[in-house]
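Complex shown without one protein chain; remaining protein chains in place.
What follows is chain A.
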Amino acid sequence: MCTLSRQRKGSIHELVQMILRERFCHQRLPEKPVGMESQHKHLLELLRRTAVHGESNSVLIVGPRGSGKTMLLNCVLRELLEVKDVNKNVLPVHLNGLLQTDDRIALKEITRQLNLENVVGDKVFGSFAENLAFLLEALKKGDRSSSRPVLFILDEFDLFAHHKNQTLLYNLLDVSQSAQAPVAVIGLTCRLDVLELLEKRVKSRFSHRQIHLLSSLSFIQYLDNVRSQLSLPQDFPDTKFYDEWNDSIKTLCEDQSVVDVLQRHYNSSKDFRSLHLLLMLALSRVSASKPAIKPTDLLEASRVCMVDSKANILHGLSILELCLIIAMKHLNDIYEGEPFNFQMVHNEFKKFLQRKSHSIHNFDKPVVMKAFEHLQQLELIKSMDSSTAKIQKEYQLMKLLLDHSQIMEALQKYPQCPTDVKQWAMSAFG
């Protein structure tokens, strides 16, 4: 009996984890896109006209990363395909600028997805020129009322603008502006200046419809959003647990420390993706023994999210490497950010050794060199010369990729750091 209930409890936690993970990992589309109702309506209307009336359109969805462009589009498509007339009548073609890096690949992919007659199995026959001619011919043959509308979805639209002559974009947009098969060209991009990338002919053929996804979410809305994101859906099987969980979430969101953490995140970025990352980390701490998210979980998650990436590397350095970095820091102070070379760093380090020879072992130059190279491999220092081969290693000019504050912070936290070294870090003459 006892084990059974425990098992049930365990399974409930798995269920919670599953539901929320799906939500945070963007595996399931939300019921309704939040905070972008007008854009949703606009896009849906536009695509519906293409699908139902056969009207050709072109549109760009612009918004910063993580602002929900793809989510919006997918919601619209889902809604569109639920309409019975439309379902079997549209041909969506998904392209991504990161995958289809040139027009040749893109054309093959379009042809494959449209499953035109020069596709056998999964293979597209014909040369680049033939493919282009074939596709254009196919689109040309179609007409508004009888052909199936084709929805071209170009993810990372700006990358397509870098293709040679922008042939693909020109042709797609040209089709959308002429009496051929109905198409809708939907571009997704995060670049606000994407229109400037288009060549004037291509630009003229684009309808200049842009849907901007710029969230002007206030912090209150942001908090609400966090709560709704963490809450369980109403159709959750165990009502008792459902109530418990949702209550705990409510109290969590009212906790001052949690609000502070969220405020900090909100100040940093408003997009949902970073929020989801934070909540995901907090969620992963939920288990059968700990059936709710506590404020500490969120604080810890926030700490993990906010941590400086280089601080961890610095903690793993040897004392010698740390000393070299301190020497570089002093050189930076002296020469006002001018690049340095190994010899300078070594001299600086030697001076320190002469003063405090008792506190640190006197390393040979090759050993120091080795440590220096290690730092370079860790990309804490970066060579400034493009042609590294010509100059001797000792004299290659380097720059430090660390901020003062980062170094000082690392020294504070470094376990068993010699006091002399700490003092040296504070002052060049310490």
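Just so we're on the same page, a contact is a pair of C-beta atoms (placed from the backbone, for glycine too) under 8 Å apart; a residue touches a chain by one contact, two chains touch by 3 or more; residues count from 1.
As a convention for this text, contacts and distances are computed from a predicted model.
*Asks:* UniProt names the one chain left off this complex as which of "Origin recognition complex subunit 1", "Glycerol-3-phosphate acyltransferase 3", "Myotubularin-related protein 9" or "1-aminocyclopropane-1-carboxylate synthase 7-like"?
*Replies:* "Origin recognition complex subunit 1"
*Asks:* Using the document's definition of touch, tell me which of A:17, A:70 or A:89 contacts the absent chain.
*Replies:* Checking the options A:17, A:70 or A:89, the one contacting the hidden chain is A:89.
*Asks:* Which of A:21, A:112, A:144 or A:422 sits in contact with the chain that's absent?
*Replies:* A:144
*Asks:* Out of A:133, A:367 or A:426, which is the one that touches the chain we can't see?
*Replies:* Residue touching the chain left out of view: A:133.
*Asks:* What does the interface between chain A and the hidden chain look like in terms of residue numbers?
*Replies:* Counting only chain A, the missing chain is touched by 41-42, 45, 52-56, 62, 64-65, 85, 88-89, 91, 103-104, 114, 116-120, 125-126, 128-129, 132-139, 141-142, 144-150, 165, 167, 170-171, 174, 176-182, 190-193, 200-201, 203-205, 207-210, 212, 214-216, 264, 266-270, 306-311, 337, 379, 382, 399, 401-403, 405-406.
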